[in-house]
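Here the complex is missing one protein chain, while the rest keep their positions.
Chain nomenclature is as follows: A and B, assigned in order of appearance, with residue numbering initiated at 1 for each chain independently.
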Amino acid sequence: MLGKGLLQGLAVTAKNLVGSYHDPARYVTQEYPEVQPKLPEAYRNFPFLVSETADDPMGTLRCVACQICEKECPPQCIYIEKSKDKKPDANGKLQIYPAVFAIDTAVCMSCQICVEVCPFDAIKMDQEFAIAATDRFDGLLLNREQLAKPNAYYHQIHPTEASEVDARLAAERRAAEEKARLAAAAKAAAPKAAAPTAAAAPGVPAASASPGSIPPPGPPPSSS
Amino acid sequence: MMLPDPASTGLARVRKIEGSALGLRTPAFAPEEGAGDLLEVSLGPHHPSTHGVFRMDVVLDGERIVRLKPVFGYLHRNHEKLGEGTSYLGSMPYTDRLDYLNSMTNNWAYAIAVEKLAGIAVTERAEYIRVILAELSRLLNHTCLAGFLMQDCGCSGTPLMYAFREREKILDLFESLSGSRMMCNFQRFGGCRVDPSAEWLAATRKLVDGYGAFLDEFEALLSGNEIVMARTQGVGRLPAALAVNAGVTGPMLRASGVGHDLRKVDGYGVYPRFNFRVPIGREGDVYDRYMVRMLEMRESISILDQALRGLPGGPILDPKSKQRGLRPKAGEAYGRIEGPKGEIGFFLVSDGTGNPTRYRVRAPSFVNLTILEDLCLGHSVADAVIILGSIDIVLGEVDR
Partner (left out) sequence: MILAAAPASPADAWLERAPVLLRDALTGWLPDALRPWVAALLSIATILGVFGLLFAYMTLAERKILGRIQNRPGPNRTGPFGLLQPFADAIKALTKEDIVPRAADQVLHFLAPVVLVALSLIGLAVIPFGRNLVAVEMEASVLYFFAAGAATELAIFMAGWASRNKYSLLAAMRALAQLISYEVPLLLSVVPVIVVAGSLSTTDIVAAQGGWAAGLWPHWHALTPWGFSAFAVFMVAALAESNRSPFDLPEAESELIAGHLTEYSGFKYALFFMAEYLGMAALSAMAVTLFLGGWQAPLAVLEFIPSYAWFGVKLLLLLLGFIWIRATFPRLRIDQLTRLSWKFLVPLALVNLINGGVWAATADWTGAAAVVRWFISALGVVVPFIFLARSLSAGYGPRTYRYASP
């Protein structure tokens, strides 16, 4: 009968009108900016560079200017210049560092491929989304000083992922120290003819237990 | 005074209706000799219902469409050429931006093409996750489409808002899994990027369980509405023969009565393990296209239910697979899936280097749009708007 569908429709809208006053499922608007969005941990926006400390961000950047991300970035928004000199990294090892590291956020498409390909866990995705600049060229071209954020900040925005990364880095460091120690011990023990069997025995389990010596399976874990 | 002089605009020629390239077009309407002057109106590219930047150059006799020329390319971004200059992995996030409502299915189709090209196997858990995400994407797409279509019919935003309310829930799931709401960049060669957590699966289960109730309410608002039926039934009929000849795929083809669904035909992924039906229409008009999508969503809910129940454990990425620096040996591959809009396919030719030498996208929106004039001739402006809405185009995919 003509009109049945129309009345049914009116009933649906009436139900929603009344429901908006008592049923949260029928009143879904969140009033930004009073109510800030609850970002999931996996949320990503633009990349930032991880530094070990907040006091000396430029001195403790994890980035070694290997330029893998620069090559892999699909829209080619990363620009890196290697340093001429070397600086000690967090492990005290001398490393090249990025003299220039710039990301054009006007071009960046937040795909996080740079994060996936970085072997040093040096670049991660930020969650800062309310970004504005008055100059659309220079204002959006971020240099390494603007990009560097401490590891503590990384822990704050991606806690699960950051802990995993820290654990992995710590394990790698331990393995490296262990290796160095073994190498030193081996060097010290080299003159003695009977030593190799004794020295090799503890070395084998140490090597297989350290994730640093084999490539980590799959892409860097990120939480969901 | 207001009407352009037909001779000066070249509209006098319009009286001769040209035959279609497909040789199938029967002109639904030819203006009578001596009828009033024709009016040429440019609908778009900035028009509320062209779904982006799309232009319809319409010649009208009164309100009746005598000729319609679709004009596109306003959103051309050189997608295919970019693909030739980008590594295999680097093209993955670009595919998000084709049909930006369905990045999950775009990713999947591209991943299948590369997997075929490089001979990469996909783990079983990843196949299930892909099915779950593709079906969620289908729910999202069809829900939005119904909302947009009703907006084109003249609703004051209500169905669209309800559709977006539900879409938001699916986008939240995508965001918490992949980190981005629309540009998911989620699939990888040989699996997926992130393993869904137990909480995520529980949230998906909750959404799937509640979606049927939403559809019931949505359909109560629209499907039986006399005005909706009057506006959409008998409008924009697409004959099955024309649909097949023009290469139309997806819900549009099925609404014309052709039961072609790649999930059944190709049986890609783990779809053969699921029990689902393929709804088909009889008339091929706008209402059928709308209803076929509504019914498809019910089937998607059933697939999701089965997939969530049967989700196996194991790794999400084949350990032998390689993402960065992929160099497939020379050859070519075509990967296709049944996307929410139709057959989305990627054709790749490799010459053994890190980039494909040829990268070609078969975009369902684009192919489905080619028959727009055939559907619109003889109908009114108001009909052209809803016919365009029922085709379900996303200009990111049409223009690439």
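Operating definition for what follows: contacts are C-beta pairs under 8 Å (C-beta built on N, C-alpha and C of every residue); 3 or more make two chains touch, one makes a residue touch a chain.
Since this is a predicted model, take the numbers as computed values, not measurements.
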Chains in view touching the one left out: A, B
Option from B:G52, B:G212 or B:G234 whose C-beta touches the chain left out: B:G234
Residue of B:R67, B:R97, B:R130 or B:R165 touching the missing chain in the full complex: B:R165
Touch with the omitted chain, as defined above, among A:E31, A:D85 or A:D135: A:E31
Full-complex contact with the absent chain, from B:R181, B:K264 or B:R324: B:K264
Interface residues of subunit B (partner: the chain not displayed): 2, 39, 41, 47-49, 60, 62-63, 150-158, 161-162, 165, 221, 223-231, 233-234, 254, 259-261, 264, 277-283, 287-288, 291-292, 295, 380-383, 385
Residues in subunit A touching the chain absent from view: 1-3, 6, 9-10, 12-14, 16-17, 19-21, 26-29, 31
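We take it that only the chains that are shown with their structure count from here on.
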Centroid spacing, where centroids are CA-atom means, of subunit A and subunit B in whole angstrom: 34
Subunit A contact footprint on subunit B (complex, rising order): 86-87, 89-94, 96-97, 158, 162, 165, 168, 172, 175-180, 183, 185, 188, 193-197, 199-200, 217, 220-229, 315-317, 319, 323-324
Touch list for subunit A against partner subunit B, complex: 2-6, 8-9, 11-13, 15-16, 28, 40-44, 68, 72-74, 109-113, 116-117, 125, 217-219, 222-224
